[in-house]
Each structure stands twice: as C-alpha cells, then as structure tokens.
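Questions regarding the structure given below will be posed in turn.
Then we have subunit A:
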Amino acid sequence: MNPVLNSALNTTINPGMAPVATPFFFYLLAGLAIAGGVLVITRRNSVHSALALIGTLLSVAGLYLMLYAPFVAAAQIIVYAGGIMVLFLFVIMLVNIERVSKERRFNRIWPAGVSAACGLMALFVFAFVKGKALFPDRLMTLRESSNTQEIATMLYGERGKMGQYSFGQYTFTFEIASLLLLVAILGAVIMTKKKM
Partner candidate 1 sequence: MVDKYRSQYGSALEALTYLGQNYLSVDRSLIPDLLRLLRDGEQFDYCVDITAVHYPNRENQFDVIWILYSFSRNERMRVKTQIADGASIPSCVSIWATANWLEREVYDMFGIRFEGHPDLKRILLPDGWKGHPLRKDYGILQQDKEWVQINLGIESGQ
Partner candidate 2 sequence: MPNFVMSYLGSTVTPGQAGNQFWALIYVLIIFAGVSVAVVAMNWIERKALAHFQIRLGPMRVGPHGLLQPIADALKLMLKEDIIPAEADQFVFWVAPLIGLLAAFAVYTVIPFGPSQAVSDMNIGILFMLGVSSLGALGIVVAGWASNSHYPLIGALRSTAQMVSYEVAMGLAVVSAVLMTSLNSTGTGTLSMIGIVQAQQQQGTWFIFKFFPLGLLAFMIFAIAMIAETNRAPFDMAEAESELTAGYHTEYSGLRWSLFMLAEYAAMIAVSSIAVTLWLGGWMRPFPNLLQAPLWEFTFSLFPGLTFLGLAAIAGVGTARMPSHSFFRIQRIGLGVFASLLASIALLLLLIAVAGRSADTSIAARFSEGIGYVYWFVLKVAIFMYLFIWYRATWPRYRFDQLMRVGWKVLLPISLGVLIATAIVGVIIS
C-alpha cells in the first residue's frame, strides 16, 4: 500500500487497536467481493445472483471494518445484507417471473447497456489518471471514535453540540435523498395497489 495512505491511516487509529488491516485479510475480502460481483452477473438463477450479491455486500462490510469504520460496516450489514437483500429475495420469490420473458427483453436493449458501460469506464479511467489534480488532498480525515459527541462535531462542525445541529453544506443533498425516497414509496404503493 502506498506509504502516504498507510501513515495517514496509522495516525488516525486510537492506540489501543492492533492493526487489523493485514494484507492477507484485505486481499481475501477484496477477492471475495469481486468474485461475488462477477457471480451476480453470470448466474442464470436469480436467487443465486441474490446470494452472490449478499456475499459481496458482506465482504465490503469487512473492508469497512479494516478501514476502522465499524459503524459503517454494521450499518452496511443491517441495511443492505439484512434488510434490502431480504426484500430482494422476497420480490424474486413472490413475483417469480419466468426466465424466458426476461431474456427476450434483455436481448433487445443490449446496445444501450454496452454504451453506458463504456461511458462509465471512460469516467473511471479519467479519474484514475488525473487522480492527484482532481482531488488534491481530500484524504479520509474522519477519525473513527466511539464517542458519539466527537463524531457529531466532526460531521457537523462546532455546531454539532447536542440537538442544535444544522446540515450546513449537506442540506441540499439531504433534501434530494428524501425526495427520492418519497418517490420510491409512492411508486411502491401505486404498483401494489390492487382493486381491493
């Protein structure tokens, strides 16, 4: 790993924690994540791909742990693996769409898919090459601590005292997210609304 990142990491961890980020675990988890991702796409049976996706999510949670962000890892397990994936499996089982109709629809739109993938690939390559210039020194400065007060101050600056926080520069993004959720909920209600 490049020295800058390593030293930055070491300073941020509190002294009591022995380094968990041993290379062996890192490669294991990263490998698992990639393998899971590949499996998700290649599997014909939708339940298998869902399981593979769960595998990926869990290994990513492991990666977060290695980044000394247990809270994010736990959130990842609860929200993604425990919550959303269960509902995914629910939908797969309940709707039980036959495979044939899926394939026919999939085949017709593959040109659009490929072009979108190429666009995304170009974006990644561009960011990777120009890395330094684009994000000069935006290293992860968020230090992990079990003290919720510290986290609050880090996230929301000094105003993060108990109860009087305001989102500062994140307000706009927060509103968009909630709007998105609202749309999703309405969609769900309309789609499942049977003539009772």
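Note that a residue touches a chain if its C-beta (ideal position, glycine included) is under 8 Å from a C-beta of that chain, and two chains touch if they have at least 3 such contacts; residues count from 1.
In picking the candidates, the idea was that all candidates are chains of the complex that A comes from, given by their letters.
Note that the coordinates shown come from a computational prediction; the quantities given were computed from them, not determined experimentally.
**Q** Can you pick out the candidate among 1 or 2 that touches subunit A in this complex?
**A** 2
**Q** Under the definition above, what is the set of subunit A residues touching candidate 2 in their complex?
**A** 16-18, 45, 47-48, 51, 54, 70-71, 73-75, 77-78, 81-83, 85-87, 89-90, 92-94, 146-149, 162-163
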